[in-house]
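All protein chains but one are shown at their positions in the complex.
Let's turn to subunit A:
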Amino acid sequence: MSDATRHSAPRTSLYTLSPLTKRRNATEKRFKVYGLIAISIGILALLVLLTSIFSNGRSAFMQTYVTLDVLLPAEKLDKNGNRDIEEMKAVSTFGYAPLITNALISRLDEIGFATDLKKKEIGAIVSKEAAAQLRNFVLANPDSLDTTVTFEFLAGGRIDGYMKGRVDHESAALDNKVSPEQLDIVDALIETGSLEKRFNWAFLTAPDASGQRPEAAGLGVAFLGSLYMMVVVLFLALPVGVAASIYLEEFSKQSRLTDIIEVNISNLAAVPSIVYGILGLAIFINFAGLPQSAPIVGGLVLTLMTLPTIIISTRASLKSVPPSIRDAALGVGASKMQTVFHHVLPLAAPGILTGTIIGLAQALGETAPLLLIGMVAFVREYPAGPPEGFFDPASALPVQVYNWTQRADPAFVERASGAIIVLLIFLILMNAVAVLLRRRFERRW
């Protein structure tokens, strides 16, 4: 019967495409084009984002410095002449500022540059931070009084902007914080080598600075804060998460209770992070009485936030270990615990590590919950070394970005973008480690 039907169909050539095949091929081609368009949009968006961040933030890694020889007159800085640090502390930064201005003026005399600007305006070329730098130096080295010491001071924010092309003579004429005459002085100083732009290590190490002196603001405190929080998250979330997943996946009997727990873990993973912030505020700060703005609280909140991610990925990688391995171990008389720890866990480890690192990266970039527990505060003091440092006020990298975008001075735009670059580099490094670990420990069975 089937032979009969086969013969009755007209003979077709393989060289001509049937209408059905043509339609099918056309659909496939269209789908490929849609896919390519989707990917191009994604890549384009990423490129735009990265270019804007890098073009804005690159300049944050360079900073303008003024090199000056400053005379430190003892009669002004140590009036009693007994080099007592406590007495010398009575002289505030206002006492030091004129010394820097004088040094700058004598430098201008040296190079033969004449200006009719007032003393105060000449002094404004150097950052307000400079006086504090000078005072700290003198208090640390009282013997240097009555000598001339060479210093590298930060240039003011507007001067730095001039060096980076953000400010020019035209915009300076409209700006009440900088004048074209000051820029002329700057030009002269550049020519004689007293003022130059160089790599800005202070951006990575210095603490935050007030809105008046963007040139001095750095990521140091935020860096330490983020580091401390990551330590807390790693040491709490990893063991708790892995232990919980192993118990749920390998030991617990399937019951209504475990079903409820399972559903709720998935739900927790979807809870907006700011809710964790409120939870942390209510429990850790208001109820447990832990200090505000402290990395320990931030770390605890981020631990709560990261736990579901770690539990879900750990359970998934435990599940992906073939049951034949468990059978094999149980078959030779290994106990449940031995089976899990000798065989299942090593095979699941790459997946667990990847999940943990991705959870940590997520926690590192989290801002919202930290705002609620006070890590958004302006912190200039470095936290102490661990373990006391966990309880000292600190900031965090993403919060620092948020903080800087709030400030008025345009110089903070490059700071914020620079901080984003630093944050992105850390995230990329962490993800690279995750990929490497997965490649390194991946095993076939």
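Note that a contact is a pair of C-beta atoms (placed from the backbone, for glycine too) under 8 Å apart; a residue touches a chain by one contact, two chains touch by 3 or more; residues count from 1.
We adopt the following convention: contacts and distances are computed from a predicted model.
Within the choices "Phosphate ABC transporter ATP-binding protein PstB", "Signal recognition particle protein", "Ring-1,2-phenylacetyl-CoA epoxidase subunit PaaA" or "NADH-quinone oxidoreductase subunit H", the name that UniProt assigns to the complex's undisplayed chain is "Phosphate ABC transporter ATP-binding protein PstB". For the chain missing from the display, the contacting residue among A:R11, A:K118 or A:K253 is A:K253, taking the whole complex into account. Within the complete assembly, A:R326 is the residue of A:H169, A:K197 or A:R326 that touches the hidden chain.
Set against the missing chain, the residues A:R58, A:K197 or A:H343 yield one that touches it, A:H343. Touching the omitted chain from subunit A are residues 253-254, 322, 324-335, 338, 342-343, 347, 443-445.
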